[in-house]
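A single protein chain has been omitted; all remaining protein chains appear in their positions.
As written, the chains take the letters A and B, and residue 1 is the first residue of each chain.
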Amino acid sequence: MSRSARLVVFLIGAGCVAAMFAVAFFKMPAFGGSMHLYRDLAVPASVSHYTANVVASVNFDQRAIDTLGEETILVASVIGAAVLLRPAEEEAEMRPKAVGRTLEATKLAGYLLLPVTLLIGLDVVLHGQVTPGGGFQGGVILATGLHLLYVTGSYRALDRLRPLELFDTGEAVGAAAFAGVGIAGIVVAGNFLANIVPGGTFGQLLSAGTVPILNGAVGLEVGCGIVVLVAHFLQQDIIISAQAEQAKPGGSSEPQAGERVGTAERS
Amino acid sequence: MNVLIVAALTLVGLAGTAVVAADMPERQAVTLSFFGLALTVLFMAFQAPDVALSQLGVGAAIVPLMVMLAIRTISQRPAREEEAGSGEDKASQEEVLPGRGGDPP
Partner (left out) sequence: MSVYPYFVAAWLMLVGGYGIVRSRNLVHAVVSLSVAQAGTYVLLLAVGYQRGALAPVFGSTTKPNKHVVDPVVQAMTLTDIVVSATVTALLLALAVQVNKRQGTPDPDELQALKG
């Protein structure tokens, strides 16, 4: 199909969808209204399980099976991306030569922020049941924090701090721990993912039963999964940069060689 | 409906349009990061701090980073055919490691 024909088909379809959206929107309860039936059920259920953060309660207690499904998608896509991005046979892995082009101030900021970010990430995971946060957000923060090392220009340090096999395992362990807590629920209370741990004190760190445990499992899984993903993308980038760099003195007649050299230097 | 929500919604709508309208993917990584931040502000205005935190990490950092790396990989890729012939000087140029992500040198 030609591009213009495709656009026409899309515009007709989009017009119909937009019209149906408009019809639906004008019949929906108005924005900001006070009728929220799920809210009226979720809040008392959360309070009865000593969970101050109702969102965490919905995610890891009331609808934990849904979260199990979500994190299965997460594991599957990380595995898929890792498989797709693994270096091909002919691209034997290369290590970039150390190129010191990072500003000292950037390096300092990176090194200073690294421990701070990791601590914040841990804090967000651990307090998921009492304050906004939890495994999903904390895991992302932890993974981002680790990659501050890349900003500092020390890919070697990052490589050493990041044995990928360990993170692969960590992701799997996180996913398995979630399912394990669910099975423990069957054994103890007869229900998959039942909240079997004593509730503790409302609003304290030790509260909400299984919610902090599941938060930890998800935090481990998300953190490791994202580290693995970013690592694979970085690896591809570095392989290509190294190839471009090596093609340069080989006298390649590539017209945009200069541009490639410029980008290769930065890795 | 308060002013902050209207402003944040408008910003999100405009930023989303800008992301799609950016024809060069290189620029898209930057506009996408901005779009992620705009969504974060909107989620804060919607009284959803949990979601905002999640969006901040993912939308403003992780996804733009991966997009940028993918773009760099793709835009440098066509060089491969040419340098396949000049494989002799490969070994002298850099260390070739057997496995992936292995031990420090």
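Here is the rule we go by: a contact is a pair of C-beta atoms (placed from the backbone, for glycine too) under 8 Å apart; a residue touches a chain by one contact, two chains touch by 3 or more.
None of the values given here were measured: they were computed from a predicted structure.
Student: Sort by label and list the shown chains the missing chain touches.
Tutor: Result for the missing chain's touching partners among shown chains: A, B.
Student: Taking the full complex into account, what residues of chain B touch the chain not shown?
Tutor: 1, 5-6, 9-10, 12-13, 16-17, 19-21, 23, 25, 28, 32, 35, 39, 42-43, 46-51, 54-55, 58-59, 62-63, 66-67, 70-71, 73-74, 77-78, 81
Student: For chain A, which positions touch the chain that isn't shown here?
Tutor: Counting only chain A, the missing chain is touched by 1, 3, 6-7, 10, 14, 17-18, 21-22, 25-26, 28, 30-34, 36, 38-40, 42-43, 46-47, 52-55, 57-59, 63, 66-67, 70-71, 73-74, 77-78, 80-81, 84-85, 88, 130-132, 136-137, 139-140, 202-203, 222, 225-226, 229, 232-233, 236.
Here is the rule we go by: only the chains that are shown with their structure count from here on.
Student: In the complex, go through chain B and note every residue touching chain A.
Tutor: 1, 49-50, 52-54, 57-58, 61-62, 65-66, 69-70, 72-73, 76-77, 79-80, 82-83, 86, 89-90, 93-102, 104-105
Student: If we count contacts the way the header does, which residues on chain A are in touch with chain B in the complex?
Tutor: 31-32, 53, 55-56, 86-87, 92-97, 124, 132-134, 136-137, 140-141, 143-144, 147, 156, 159-160, 162-165, 226, 229-231, 233-237, 240-247, 249-254, 260, 263-264
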